[in-house]
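One chain of protein is taken out of this complex; the other chains stay put.
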Amino acid sequence: MASVPEKARCVIIGAGIVGNSLAYHLAELGWTDIVQLDKGPLPNPGGSTGHASNFIFPVDHSREMTDITLESMRQYKELGVFTESGGFEVARTEERMEELRRRMSSAKAWGIEAELVDPDFVVEKVPFLDKDVIVGAFWTPSVGVVDSLRAGTIMRERAQEKGALTVVSNVEVTDLEVVDGRIAAVVTDAGRIEAETVVVCCGVWSPKIARMAGARIPLTPAVHQMISAGPYEVLADRPGEISFPIVRDMDTLCYERQHGSDMEVGSYAHRPILHDPEEIPSNEQAKLSPTEMPFTEEDFELQLEQALELMPELLGDERGTVRYAINGLLSQTADGFPILGETPEVKGLWSAAAIWIKEGPGTAKLVAEWMTHGNPSIDISHSDICRFYPHQRTRDHVRARTSEAFNKTYGIVHPGEQSESVRGVRLAPMHASQRDLGAVFYEAAGWERPHWYASNENLLEKFSDDQLMRREHEWDARWWSPIINAEHLQMREAGAVIDLSAFAIFDIVGPKALEAVQQICVAQMDVKVGRVVYTPVLDSRGGFRSDLTVMRLAHDQFRVVTGGAHGMVDKKWFADHLPQGAALVDVTSAYTTIGLWGPKARTVLESLTRADVSPQGFPFGTCREIEVGDLGVLASRISYVGEYGWELYVPMEAGAALWERLLKAGKEHGVIPAGIGVYATTGRIEKAYRAFGAELDAERTLSETGMRRKKYKDADFIGKDAILAQEGEEPKAVLCSLTVDDHTSASGVKRYMLGGEPLFTRDGTQLTDGHGHHPYVTSAGSAPSLGKHMLMAFLPPEQARVGTELAVSFMEELYPVTVVSADATAPFDPDNDRIKGK
Amino acid sequence: MTDVLVCVKRVPDASGEVVLTPDGSRVDGRYAGYTMSAHEECAVEIGVKVAEATGGAVTVLTLGDEDSVEQLRAALSVGAAEAVRVDADADAYGPADVAREIAAVVTTRAGAGKDYDLVLLGNDAADTGDFQVGIRLAYALDRPVVTGVQRLEVSEGTATMQVDNPEGTEIYEVALPAVATVLEGGVSPRYPSITGKIKAKKAPLETVEPSAAPAGSGRQALRVPPPPPTQVEILGEGPAAAPRLVEVLTQLGAGR
Partner (left out) sequence: MSAVVVLIEIEHDGDASRVSLVSREALTFARGLGDPVYALVLGPTSPGVVEDCREQGVAAIFECPDEELSAYSGAAWAVALGAVVDAAGDVAAVVAGGTAHGNEVLAHLAARRDLPMAANVVGLVGSEPFEVERQVVGGSAIERTLLAGGTPVVSVAGHAVDPEPAPTPGGAAVLPFSAPIEEKDLRARVVRSQTRDGGDTSGLTSARIIVGAGRGAGGPDGFESVDALAARLGGAVGVSRVVTSLGWRPHHEQVGQTGSRVSPDVYIACGISGSIQHWAGMSSSKTIIAVNTDAEAPMVTKANYAVVGDMHEVLPAVLEQLGPR
C-alpha cells in the first residue's frame, strides 16, 4: 500500500500535465522536498490530460496566451513529444472568412507563420475534404500534436532524477489543514504531510480540493464531446500517428484530427453540459476514467452529419466504425482564462487550474517562477486567482458565464462583446437615474456602468460627421456608438459628470501605513496630508503591477483608488506587502465616486459649495473634504480625461443625491452625463494616458512606457534596483501614439481599428523590437477633439519618432498611420492647460 | 428468409464500481453510463448475421422508457432494420411480465404478416440476472428454446446452435420457429460506422403500449456489499520472490 512522507516543502496535488510540468519546473528552479500526489494511477490518473485531443493551434487573440502557448510548444519539442502536422481553420461562410482575416492580424502581430488560403490549397493537403463545402481557410503550418502523458512522465522523472521529487499515486487527499490563515498540512488516506506550500493542480477536481481549505477555485467541469472512428484506409496508408493536417471546422464548432488510422471528431457545438466537481466519479466508478463520461448520442447527431458533409468519402467509409465516444470533461472558467496564483483565502495554498494542454508546460513554468521569486516572466495578470470579486466566485455565476461562453470556443467573438448572463449584480447608487437617461450599460467587475447615454443622442446633430467619426462597417460599429464621441466633444466644450462607482478603494492604515505605501509605490508617498499621488506599482524586476492613485488622508491613512477590473489583484498585492503595523481596509462598497470635468466644472461645483474650488484655492493633485450642500464630499483634483475637475467621493448611500445635484446644476451649462466610452477610451487616448492591462503590464518598464522619472525618491521601493539599473539602458521598445491617416479600404469602406492589429512599414515590411516582438496596437479609439482615430503601440526605437510613417494591418489590408507622440506627451493639449484650469 | 427479433434491455454499465441511486432502489448509471449487456450485443450481432445470410431483417425490441431508445439506436446503427419500444418502466416489470409483452408484440405482428422465426435474447439481463425471460417467452409462444448459445446459424428452416460450458461443447439443431438466449463470447459484436449511426436516427421506430399491468419483479431492496478489508503482503519482486511464493503455496496446501 502507498505511504506518504511526513513533511514536504511543497505538495503538488495532481499528476496531469500541469502537476507534472510544475514539479519539473520547481525542481529546475532549485526546489527540493517536493511531494506529488494523485488519487489515480500513473501514468494516466484519469484527469482531462488522459483523453485530451492534444493538438495545439498557437494563434490566439491574446498576446500572453499566445506567448504561453509558444513556450509550451518549445517545451514539448524539447521533450521530443511534439509532432508537427499543420492545421487548417476552415470557413464555410464569408462571415467566418472575415474572422479568419482577424486571426491573420493576430498571427502577424505575434509573429506566427500563417496564411489565408483557398479551398484548393486545403484539398491538396487534406484530399478527403470536400472543397465545395468550404470557402477558404486559415493555414498555420506550425500546428502540431503532443503526447501529453509522455511529456508529463518525462518531466516527472527528470525531477525525480534530481532527487527533488517524491511521487505517490493512488493516494487521495481527504483534507487540507489550515492554521491561522496559512496552509499547514495535507491529509491523505495514506497519512498526513506537513507542508509549507501546496499547489492544487487538480483540473476539474480543483474546486473540491480547494474547498477543503476554505478556498475557492471558480471553475466548472464542462463536457466536450469527441468520438474516434476507423480504421480508414486513407489514413492507415500514411505512416505514423499523424500525417494529415488537423482541420478545425470553425462554423460547425468541430474539429477532425487523425490518430493513426482513426479520425477523431470533436465538438464544441452541443448545448453546454456542466458537471459538478463534487460529483465526478472515482476511478473505480467510472467506466473508462472519471473525465471520460458516458456519451450522450443526441448531442452529437448534428455534428456527425456535418463532419460527414465535410469529409464524405473518409467518414462515409462503412468499414470504419465508431469505437470510442465520450463526453469528455475539461475545466472552464467564466472569463476563459486559467486560475493561477496564491489563493486570497489561504497563504501558501496555490492554484494552477483550468489550464489546457496547449498552455500546460508554459503556464507551469510561470507559476514556478511566481512561487520562487514572485515574478512570472510573462504577464499573467488576466489569470490571477485574485481577480474575482465575491459574486464571480459563486457557483451560479461560473456556470452561467461558462454556459454562455462554451459555444463561443470557436466562435466569432467581438473584442467589445458583452456577456448576457448574470447581469445586474452590482448597481451604482444612481442606477435608476442612469436608466432614466437611457444609459447603455456595459459590465465591468460585475458593475453595470453606462457606456454612453441615449439621452445624449441629440448631440449627434450638434457635431459634424468628421468629428463624430461614424463607423460604416458593421463589425467596427458593433458595441460602439457615435454618441460616445458626441459626449466627448460636449465634455471638452462644457463638461461631463461620470459615474465611477466601479473603482476599487482600500485604505492602508496604522502606524506603519506610510512605510507600507512607500515600499509599494514608486512615487514619493511621504507627502502632506491632502495630497493625491498618481503612481505606478512595480514588481521586483521593474515590470508594472498596477497604476493607481493614492490620497493621504491622515498621517496614518492612505486611500488607494484603482480600476475595478484589476482591483482585487491590487488589493492582494498591497495586502501581501504590508509590514507589521499596517493594515488594509477595503472600502470599495463604502464609497462611490463621481467625476466632474470640463471647462464648466468649476462653475458647476462653485454653485453647489462654498469651498474655494479655483485653481489657486484647490491645487491640482490635492484632496480635501468639502460640503456640497448637506453632503460631505471628499474632492480630489485629478483627471483621467485631461480636463479641469475632480473625482468626488461620497458614502455609497449619498451617491444618488450628489449625482442628481451635479446633473441639475450642470444642465444650464451644457454639462452632461457621460459614459465609460469617454472615460476609458476617448478621453484618455487623446492624452496618451496609459491603461493597465493594455499598455502597462509586468513585461513593460517605466523606460519603455515613457514614464521614467527624473529623480526617484531616496526611500526604497519594490523594483527600485531594477529601474535604476535600467536607467542607463536604451529601451528595447518605445510606447507611441499614432493617428490613422486614411481609413478607406480597398472596397471604399472606411474601417476603424479596434486593437491588437499588427503594424508594419508603409510597404508592408515586418518590424521587430528589441525583445524580438512585432509591434501591435495596444489601444485604439476615437480622438474626437483631434478628429482622428488614434492607436497606441510599442514600436522599435528606430521608428519611435514623431512623424514616422507606418501602416496598420486591419482585416488583411494596410492603412497608413503616423506617429504623433513618442513618449507620454499628449497629442491633445500637450501642456495640460485644461487640467491646470487655464 | 428469416426475420429475427432481438430483445434488448437498457442497463447501467456495470464494469465499474456499482453505485446505487440515493433511495437505494436501483443501480445508478450516472457515472458509468448505460448500455445493453454484452450478451445482447452478441445477440444483435448474431441476428444481423442470420438476417444477412438468409435475406431477412432484424427488428430490435426493448421494454423501457424513452431513454432506452438509445439502446435501440445502438442496435439500429449496426444493422437492425427497425425498432419497437414497449413504453414501460422496466424496473416495475418482472421476467414473466416482460415475456408476456414480448409475446404480445410477436403475436400482433404475426397477425399483420410479419413472422419472427427466430427470437434472440441475452442469456440474462446484466442488472437483474433472472435467467427467465427467454424461457418464459418460449412457452408463451409455444416454441423450443436453447439458452447460453454462443454461435448460431440458420439453414433451411433449422437453427444450429452451439453452447460452450466448462464441461465441453453442446450442439443443438432446432427447427424454426425458435427462441434462443445468447451468451457472449462466440461472436464479436461489430461497432457502428458513421453512416450507420446517421441511418439509425432515421430508421422506423414504433412505440406500443404494454398489453397488461405488470405483476412486478418482487424486488424489495438492493444493497452493495462492502468490499472486505484486506492487507496485502508483498512477497517480493520478480523471479527472486519465487521461493517465498512457493512457501506460501505449501502452507496453503497447494504446493505439493
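For reference, chains read A and B in written order, and residue numbers begin at 1 within each chain.
Keep this in mind: a contact is a pair of C-beta atoms (placed from the backbone, for glycine too) under 8 Å apart; a residue touches a chain by one contact, two chains touch by 3 or more.
Since the model is a prediction, treat every value here as computed from it, not as a measurement.
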Completion exercise
Answer key for B:G157, B:P204 or B:G236 versus the chain not shown reads B:G236
Exercise for the section: Kindly state which of the options B:T59, B:S77, B:Q150 or B:S193 is in contact with the chain not pictured. Expected result: B:Q150
Exercise for the section: Kindly state which of the options B:E52, B:E170 or B:E209 is in contact with the chain not pictured. Expected result: B:E170
Problem - Missing-chain contacts mapped onto chain A - result: 1-2, 41, 169-170, 284
Fill in the blank from the handout: Where chain B meets the chain that is not shown, the residues are 14-18, 20, 27, 37-39, 95-96, 99, 124, 126-132, 135-136, 138-139, 142-148, 150, 163-175, 178, 183-186, 188, 215, 217-225, 227-228, 230, 232-243, 245-246, 248-249, 252-256
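Basically, only the chains that are shown with their structure count from here on.
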Fill in the blank from the handout: Taking each chain's centre as the mean of its CA atoms, chain A sits from chain B at a distance in Å of 53
Exercise for the section: Spell out the part of chain B that touches chain A in their complex, as residue ranges. Expected result: 13, 15-17, 19, 29-34, 70, 73, 190-198, 201, 232
Problem - chain A residues within the chain B interface of the complex - result: 1, 229, 281-282, 284-287, 290, 293-295, 297, 301, 304-305, 307-308, 315-323
